[in-house]
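Omission of a single protein chain aside, the complex is shown with its protein chains in their original locations.
On to subunit A.
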Amino acid sequence: MTSATEQQLDDREEAEPVHAPAPAEPDAFDQDRLPAPKNAQALLLRSLLRPHSRLVWLASVLLLVQQAAVQAGPLLVAYAIDNAIPQMREGRHGALIAVACGYLGCGVAAGALQRAFIRVAALISQDVLIELRARMFRHAQSLSLDFHERYTSGRLIARATSDVESIRELLTDGLEELIGVVLSVVYISVLLIFLDWRLGLVTLVSYVPLYVAIRRFQGRSMLAYRRRSTAIAAVIVKFTETMNGIRPVKAFRREQPNDTSFAELNHRHYRANGDAILEMARYVVTSRLIANIAVAGIVVWGAYRVAGGGMALGVLAAFVLYLRRLYDPIDRLGMFLNSYQSAAASLEKIAGLLAQTPTVPAPEHPVALPPTAQGHPGREVVFDRVRFGYRTGGEVLPPFDLRLPAGQTLAVVGATGAGKSTLAKLLARFYDPTGGRVLLDGVPLVDLSPADLRRGVVMVTQEAFLFSGTVADNIAIGRPDATREEVEAAARAIGAHDFITALPDGYDTDVRKRGGRISAGQRQLVAFARALLADPGVLILDEATSSLDIPGERAVQFAMQTVLTGRTAVIIAHRLSTVAIADRVLVMRDGRIVEDGTPADLIAGDGHYAQLDAAWREGLA
């Protein structure tokens, strides 16, 4: 009773942020507690297991028969004592032979069935895990950038590692525990009632306090595990952040401050971890106590009845043997509950992640991108009363209109933080505008299928991110089915070929994590080649050459003149040399487009661009 109310209270406490109004929402991210629909974890588990329902049945049947074989043992012992011995005394061997055969048969069957069960169970749990991992991975990849910016990579990694791990534990050991426990409890209860219904009833009565103990344990350990899962995620977040920023960590002597803050997070996990283990200890004591008291009671009463002749001695022996077996699994039930709670806490987190919907969703009914004019890969881009603000900040881009005819090369310049990258990201549909529409050849971006969108628009981001793997692989991200010749052609086009062939294994050189094996400028070249290979209708370059030396930058510009012919391009750059190849220049300031015209017109005027140009020329001298 108390435990039930207690749990309700806990539930409410936990559920509060879910139902709280919008302002509390960022907290859900901060506290690593994304809202999930009620019962989401159970539903998730069920949906994962459903496709394997046949195997689950098979496993249950295997275990059912296996338990039958195992549980037959004491029965045979009782039979041997009550029947075989008297018969032997009379010189008959039949019963003994039957017992012997039965016992050996059961032993072999139990072993073989156990073997089969472990294999089937492993198949189920591994298939469930692979599905869960894949589902999480796919879902995380489909979620929009604003989700990733708030959730952080460390947490996603925590979900995919330590949370999946606790579910793995549940599946590999838990399934067996649960089915085993339930089966043996049912079996033995039936057997006991069959052996002697009065003692059997006493046994059944002892289930009531056990049930209460289990419920209490469940409620309390759930809380502990929830805290543990959050705590380990925080540890992982800190850990990955440190390892990913190891250079600045060292250069700024962050080691000791980091040790301290890591120790604190680690300590929090240590407490939660210890709490969870202690809950288990508490449960074991309680359940054992109840079980052993029941055993003592049954022994006394049973002995009385045997003494009074109301019961056979063998029955009492069997009864006591069974009782030990009945209550032993109660500990195992505890272990199961333990792994279940731990998994439930993790499932809850995963369900919260899976319940997130992409804020930049793929359309349900995609509109096909119209074919482009012959020989002109370029497409028209229209920003129609577009406005935008990041979820975490104020409005970055106030409403504006912009039309790029197909084939135009647009340069965007302006102070840092003016909103250039933001404008580019809207065009690449990293985010959807908070108002207005972005159209590609008259089709709103939101109506384009992901494949069409990426055929239409490709962006080279400001950060040149390389994956570990070979140079060729990294370029081929632009078009996975490209041949080696095409990859090399793309690299050649922007002058990356020479440095790549100078690497130890040429195009097959592993660039290591985040491309650390090559220099910053080289990374930019690879990222650029990648975009060229993708051959999009609209190419966006966000400071794609900022780390190159001047000859390298020139070579890229030279290449662009051919590459961009007929293509629509948006070039964001601070070096006006890069802007020189543009047909048109936009100057942005504080999110607004303040100047718009051909480079020559703007230079001739006395606006911002003319000043920039003058300053730049001065710097060159």
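Basically, a residue touches a chain if its C-beta (ideal position, glycine included) is under 8 Å from a C-beta of that chain, and two chains touch if they have at least 3 such contacts; residues count from 1.
We adopt the following convention: contacts and distances are computed from a predicted model.
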In UniProt, the chain not displayed here, chosen among "Formate dehydrogenase subunit gamma", "1,2-phenylacetyl-CoA epoxidase subunit A", "ATP-binding cassette, subfamily B" or "Alpha/beta fold hydrolase", goes by "ATP-binding cassette, subfamily B"
For the chain left off this view, which of A:Leu48, A:Met280 or A:Leu426 is in contact with it?
A:Met280
Of A:Ala28, A:Leu43 or A:Ala100, which sits in contact with the chain we cannot see?
A:Ala100
Filtering A:Ala42, A:Val186, A:Ala368 or A:Ala451 for touch with the omitted chain leaves A:Ala451
